[in-house]
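Below you will find the structure I want to go over with you.
Heads up, one of the protein chains got dropped from this complex, but the rest are sitting where they should.
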Amino acid sequence: MTAPTKSARTIPTAFAIAEALRIAMASDPDVILMGEDVAGGGSRPEGTDEMGGILSVTRGLVREFPDRVLDTPISEMGILGTAVGAALTGLRPVVELMFMDFIGTCLDPLLNQASKFRYMFGGKARVPLTVRTVTGAGLQAAAQHSQSLYWITAGIPGLKTVIPSNAADAKGLLLAAIRSDDPVIFCEPKGILFLSTDVPEEDYEVPIGTAKVVRAGSDVSLVGMGATVGMALAAADELERDGISAEVLDLRSLAPLDEDAILATLAKTGRLVVVDEATPRCGIASDIAALCVDKGFDFLNGPVKRVTAAMCPVPFSRVLEEAYMPSAARVVEAARGLL
Amino acid sequence: MTAPTKSARTIPTAFAIAEALRIAMASDPDVILMGEDVAGGGSRPEGTDEMGGILSVTRGLVREFPDRVLDTPISEMGILGTAVGAALTGLRPVVELMFMDFIGTCLDPLLNQASKFRYMFGGKARVPLTVRTVTGAGLQAAAQHSQSLYWITAGIPGLKTVIPSNAADAKGLLLAAIRSDDPVIFCEPKGILFLSTDVPEEDYEVPIGTAKVVRAGSDVSLVGMGATVGMALAAADELERDGISAEVLDLRSLAPLDEDAILATLAKTGRLVVVDEATPRCGIASDIAALCVDKGFDFLNGPVKRVTAAMCPVPFSRVLEEAYMPSAARVVEAARGLL
Amino acid sequence: MRTMEPTEEILLVAYRTMRTIRSFEEKLVELVTRGKLGGFLHTYIGEEAVAAGVCANLSDDDHVASTHRGHGHCIAKGVDVRGMMAELFGAGSGICKGRGGSMHIADLGRGMLGANGIVGAGIPLATGAALTAKLKKTGGVGVAFFGDGASNQGAFHESLNMAANWKLPAVYVCENNGWGEFTPTEFVVPVADIAERARSYAMHSLIADGMDFFDVYAKSGAAIARARRGEGPTLLECKTYRFAGHYVGDTLVYRNKLEADHWINHRDPLQIFTSRVVGDRLLAVEDLQRIDREVADRIEEAVSAAEAAPLPDPGDLLEDVYVQR
Partner (left out) sequence: MRTMEPTEEILLVAYRTMRTIRSFEEKLVELVTRGKLGGFLHTYIGEEAVAAGVCANLSDDDHVASTHRGHGHCIAKGVDVRGMMAELFGAGSGICKGRGGSMHIADLGRGMLGANGIVGAGIPLATGAALTAKLKKTGGVGVAFFGDGASNQGAFHESLNMAANWKLPAVYVCENNGWGEFTPTEFVVPVADIAERARSYAMHSLIADGMDFFDVYAKSGAAIARARRGEGPTLLECKTYRFAGHYVGDTLVYRNKLEADHWINHRDPLQIFTSRVVGDRLLAVEDLQRIDREVADRIEEAVSAAEAAPLPDPGDLLEDVYVQR
């Protein structure tokens, strides 16, 4: 099921996500979808199925699966905790946490419950929970609706965290997440949610824990994730004009990290820039740099550069938000500095 | 007020913390202390002041400051949120979050409120909040009472996070934290809470953001924080027997990080081991490694090694907990590997 | 409960407040349509009597915590509309220097602790303000505005419990507008009146007609007076209605048009207020018309100023993260 083969159409990431949900629910009656307005009130007799989450990603699903698409109260702690309990007892819940910024209201069920049960209980529990959540800046949604907080979930042992960079991977990663017997956080970056790529129609999975070289190169490695893969690719185009050959690695999984793939590209180029939409402290970018200066030390031909968001809250004003975010231009600058 | 000068006594960290609280409350009527059982029920007419937090750190304070030591319900979100509101309006609250593991129940007031107000409100707010919280393993308190989650608060722009390695620094850092106009997380590592060092009697502050070389050396740098400073010092003793001279740096502040001090010791030795009680992903250890391979690249004479807890929940059984935690022996091994 | 009769001055201010909120937000909708504003915007249109009624009982020494739907609370608490408008344009002259945007407008000098993008998060903040007032004996109160949906948040429960235990001078104003995003309140709140939830804390509670300034003014006035007297907190539920969508751009396909039309045509707080003050000869029609004109001018002026204001300097990106660097 891992290699997409059949017909593909160009659809936005949001549709690819909905498609994955539809396939998962149709193929397994234990899969349920819960969250604020995921049915958009559509499970009421007088409701419509025109809504479906604040960004309409789950539009229409409630008509197909009327008992398994559950609107919840605005109670993230209750929602997540209930989903963990449901996962522990036989369901396979997919929870929508509207924006990852809201994780502060419901971290405990992830931090101390879902992630720890299997271990604490001596290997006897399974928590097949998926949390879908929107991450990232760029829509002027300001400080409490724009954060990339996946470093929090990636830092918690027992959780897995994935983030697609395109519609096709979104579908495959989400199907893999839902079918995983471990709790998985599935990030939906704002920057790619409404971008389209070719997406195969069939049921397929992108294996969790595998990065992918999305552009081969030899002079410098650009490591991205989610929306920053696009920045890395744009930077690679720009660098090519200077005669610099950049390899672009799409992490796809933030936990577990595909260390082999990172070390392989570093071994090839000796120079590495990691591009992350999150703030710089305690993040994925630091982990990758740390990996390079530990297991990858012998490959290093120069410093490892981190192009990240700024170490401040996400500002509202367009000009500030732009200055806050990483960009292709900053990746180019960092890469040039290494050569 | 920064340089302790007068008479000192040998007292445990827990007493030094109480002393700092007493000084802060006596010198500023706006300082209040809130938390579960911080007064141990002692503000009731029939109560005793014999209790004071689950580890008795605040014992007796309620008698001295009856209106300012507030027992709360078991409502961390309410406690933290209330404290943030109080800080914003003129009080200087010190909150006890009994164990840092409980941060999952109350992250939002830190993640989206206290840390962001000053910035979001255009520089007009002050949030002089201190959160005292117990971190670390070693007491067989198991998976939900033993975590070192300071990487979460250190990763949030707008917060400061400090962690003392001894009683004297605990007193000075806590006084600095309480008097800071920024929100500060003050970690109380289990591993040092009941260890004693000389503590000056007077009122002094250890400035936030400054690391300290606690042992000079020339062959390798050992960077520790909280309870791991002791491990690093023990490792340095051991290494000395092999003729290896280790410098030990005590971070003291995790955010902001004293980059100059880290780069200075790296410049001196060219080899660095960081020792952290937290799990390895997205942590302080990675940040330090990343700093070394970026701004410190030219000083590097070998890989940067991270000695951390294992990437799993904290196990209960003594033998497993020991295997989980970093240790002087593992630091020695890592340092030897660099030479 | 002693009913309080608002003075003429209070009524004039109240009308100006409500009209300002209405006109300010009608202008926002227009500006969004013209592509002038970014970000997420939630309008308060239809709920003006709540903010106006409550805040008519407050001074700058009283603190208010608000929500994602915060423009009305800000205006009623006296925040300058020019600064607000500039903020929405992301200008450097914005009340938050362009850093906050609609969901984070604050003005501590006015006792406005900020709009808030996290549902329920303002409730403990107001509780904290009430704690400050109590311990520092300021005579002030802490007021939280929040929605029906927010009453399902743990922060609501924990805060009200603490306030009740500590008898804090706090007033919890639940704006029950019938909806949380696209979900009707009765679908997620199993009690008819959210005020009922006060019983869990042995807390005093009241229900007001949120479309009637006079009722909100009287009931919130009683609750605030009670708080100031040291008699503890109140949960005040105001029954109101969100005239427009959840956010600007919401298609409203999920909502029964007859339901909305009923409220909009028969329960408009500005109309209800006008009929009453004119009918009872409390204010003259000319006064109201003059205020309408003044408000319209003020808002036009705010828009012009905001459009002309320079954007922030990207070089200042890292300023004000901390008080002490």
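Going in written order, the chains are labelled A, B and C, and every chain counts its residues from 1.
One rule holds for everything that comes next: a contact is a pair of C-beta atoms (placed from the backbone, for glycine too) under 8 Å apart; a residue touches a chain by one contact, two chains touch by 3 or more.
What you see is a predicted model; the values in this text were computed from it and never measured.
A.B. asks: What are the shown chains that the omitted chain is in contact with?
C.D. replies: If we consider the entire complex, the absent chain touches A, B, C.
A.B. asks: Return the single residue from B:Thr13, B:Thr72 or B:Ser148 that touches the missing chain.
C.D. replies: The missing chain is touched by B:Thr72.
A.B. asks: Write down which of C:Arg197, C:His246, C:Arg267 or C:Arg298 is the residue touching the left-out chain.
C.D. replies: Within the whole complex, the residue contacting the unshown chain is C:Arg197.
A.B. asks: Looking at the full complex, which residue from C:Phe156, C:Phe214 or C:Phe273 touches the chain that isn't shown here?
C.D. replies: Only one of C:Phe156, C:Phe214 or C:Phe273 touches the chain omitted from view, namely C:Phe156.
A.B. asks: Kindly note down the residues of chain C that lie in touch with the hidden chain.
C.D. replies: Its contact residues with the unshown chain are 152-158, 161, 164-165, 187-191, 196-197, 199-203.
A.B. asks: Extract the touching residues of chain A with respect to the undisplayed chain.
C.D. replies: These residues touch the chain not displayed: 30, 32, 67-68, 70, 72-73, 75-91, 93, 108-109, 112-113, 116-126, 157-158, 160, 180-182, 208.
A.B. asks: Quickly run down the residues of chain B that touch the omitted chain.
C.D. replies: Counting only chain B, the missing chain is touched by 36-37, 40-42, 44, 46-48, 50-51, 54, 71-75, 77-78, 101-102, 104-105, 139-145, 310-313, 315-320, 322-324.
Note that only the chains that are shown with their structure count from here on.
A.B. asks: Measuring centre to centre with C-alpha atoms, which chain is farthest from chain B?
C.D. replies: Here the answer is chain C, farthest from chain B.
A.B. asks: Based only on mean CA positions, could you tell me how far chain A sits from chain B in angstrom?
C.D. replies: Taking the mean C-alpha position of each chain, the two centres sit 31 Å apart.
A.B. asks: Using the touch definition from the top, which residues of chain C touch two or more other chains?
C.D. replies: 94, 96, 98-100, 104, 116-118, 154-155, 321
A.B. asks: Would you pick out the residues of chain B that each touch at least 2 other chains?
C.D. replies: Each of 77, 108-109, 112, 116, 119-120, 157-158 in chain B touches at least two other chains.
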